[in-house]
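Missing here: one protein chain of the complex. Every other protein chain is in place.
By written order: A and B. Residues from 1 in each chain.
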Amino acid sequence: MSAAPITAASEALQVEGLTTSIRIAGHWFDAVRDVSFTVRQRETLALVGESGCGKSLTALSIMGLLPGAVGRVSKGRIVVDGVDMTAATEAKREAMRGDRIGMIFQEPMTSLNPVLPIGFQIAEGLMQHRGMSKDAARKRAVQLMELVRIPSAADRLDAYPHQFSGGMRQRVMIAMALACSPRVLIADEPTTALDVTIQAQVLALLADLQKQEGLAVLLITHNLGVVASVADRVMVMYGGDVVESAPMRAFFQAPTHPYSEALLAAMPRVDRASKLAPIPGQVPTLPDMPAGCRYQSRCPLRIAKCAERPPLTPLGGDPEHGVRCWVRAGA
Amino acid sequence: MSENKTLLQVRDLSKTFLSRKGWPVPKTVAVRAVDGVSFEVGQGEALGVVGESGCGKSTVARLALRLIEADGGSVRFGDTEVLGASKADLRRLRRRMQIVFQDPASALDPRQRVGEALGEALRVHGLANRRDVRTVVERLLDEVGLPKVAADRFPHEFSGGQRQRIGIARALALGPDLVFADEPVSALDVSVQAQILVLLERLKAERNLAFVFISHDLGVVRHFCRKVVVLYLGRVVEQGPVPDIFDTPLHPYTQLLKVSSPNPDPDTAVHMAFQEGEPPSPVNPPKGCHFHPRCPHAMDVCRSVYPSLRKAGDGRVVACHLYPE
């Protein structure tokens, strides 16, 4: 499989001012607020945060997979490989999904159909999007299974999901997502359900595939250790806001938003004895979110100005490193 | 109180699960979930039990608590043999050994108010009369950092972290000396996880509680425990003091676990060049050392002989042919 030609623009995924609202008890609340980013080819952008921070909703918004009755994109533009997904018809979006943009999920068991052989599930996308014949699609399925390093791929084409271990199932999911050589891969907690040694293998596989295929990867995770292993850039989300955005190394050298700092200080480390500093309190529910900075209810640096929403401000000397904090941005 | 006084002594604990699988003709399959596991926990000491899914770490806790019956071995708690204990003895032991579960949503009776759940434990063991129950319950809630009004609420009205606090309060109600904590923070977000770990640490110090802390997360174990047991497919592969094992792991499996564990630091990131390989099924563990198919140092002897546990320095043992017996 040859690397995709780099003829198109290197920005594979562009998100501008994305605001996603969800309905709770009959009212709409902004669960993702004004999120903007680009993911270039061969780049991994990690979206980090705890449950309810809006990272998965961002992914679903990009895929156009929000459950209509309770979620909607209320503002913003999403451009995948030059196509404006927000303006596209549902038919166009469907054609993009699985073809130009692939997605893998946390739970590889429930994401696979238990009664269909995995070879068929991989080939299905090829037949639908590429109009391949059954034989050609099967051949390609074997190649894909080899690509994701499933041992004795040809023999296991007709095996069923339950005959695979968790790690192997996630490989199948990756093979399915990559079947049509997409430009963008969204990986939503792809290794969270896996044991650590298997997690390491899957992360290594994703990193290799990204190089080979020139993929733009949006990695959604709660695990800062995973971020440190594979990401090029990091965006930390809290309460639907991007609170910090930085190149990966810069982030770990100098985490700047009080929430980023607190998150790192709350994580026990395997390499040395560490003192834990828990973040007080809990994430407010959406209806209870404070106006202005959403982290203020738990923030030790809170000042009066936090009642106003701070902008994502570039830090001095590094236009790539932005932080949404009045105190830390020195305003 | 001296830390060295042994509280729990587990010797050669074993359990084989039988299940009938297959269609149309089911076959009986034997899974050696726990196979000759031994360890000790001193008063006020935290012992970590680490390993991946299917290594038997949760089963060990349930065997020691007699929630499931062991096939062989012995579990001594203080001066009492747990595995052979009579019903009455077991009831007394329940007050001294408790358990905290991974999923606090499933660990609490959804139809019972928090106050009732805690009060029931006290009343069943005659630890508080009807009038005092409320006071004791409120004290327990306060001890785990919950407000008094929590007593009148149902479990579903709480967040995951708060529910775990309720589970901890219930375990503390009987005033145990030892708590089995089965992945107590794995279902929680990082910030909440740290809150619960700090709470457990405080309880450990204040109540001189001993812990058997079961976790797949090496970082959490390093933080909380003094000693650690590493399990692989039901067997102990390495055991010893936490700093030694984490800084210089001897068993190749422990080494693999360490380099695979994510660390929030790009310079010590997950080591991703490690060999491929899946944990074999516990139904059919490989002959010899169970780890040999994944081991970069596997020798001929590893394929035929299971390595016995051997001493490897101060308070350390390892089950690996790389080290002399």
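The rule is simple: a residue touches a chain if its C-beta (ideal position, glycine included) is under 8 Å from a C-beta of that chain, and two chains touch if they have at least 3 such contacts.
The rule we apply is simple: contacts and distances are computed from a predicted model.
Undergrad: When you check the chain that is not on display against UniProt, which of "RNA polymerase sigma24 factor", "Multisubunit sodium/proton antiporter MrpG subunit", "ABC transporter permease" or "Twin-arginine translocation pathway signal protein" does it turn out to be?
TA: The chain we cannot see is, by its UniProt record, "ABC transporter permease".
Undergrad: Of the residues B:77, B:158, B:211 or B:253, I need the one that contacts the missing chain.
TA: The missing chain is touched by B:158.
Undergrad: Of the residues B:146, B:185, B:214 or B:289, which one touches the chain left out of the display?
TA: B:146
Undergrad: Residues of chain B in contact with the chain that isn't shown?
TA: Touch with the absent chain occurs at residues 62, 65, 67, 90-91, 94-95, 97-99, 101-103, 106-112, 120-121, 124-125, 144-147, 149-150, 153, 157-159, 161-162, 165, 167, 170, 173-174, 195, 198-199, 202.
In the analysis below, only the chains that are shown with their structure count from here on.
Undergrad: With chain centres taken as the means of their Cα atoms, state the distance from chain A to chain B in Å.
TA: 32
Undergrad: What residues of chain B sit close enough to touch chain A in their complex?
TA: Within the complex, chain B contacts chain A at residues 52-53, 159, 161, 189-195, 197-198, 216-220, 222-224, 243, 246, 256-266, 268-274, 276, 278-279.
Undergrad: Give every residue of chain A touching chain B within the complex, in rising order.
TA: Touching chain B from chain A are residues 50-51, 149, 165, 167-168, 195-201, 203-204, 207, 222-230, 248-249, 252, 262-264, 266-271, 273-274, 276-280, 282.
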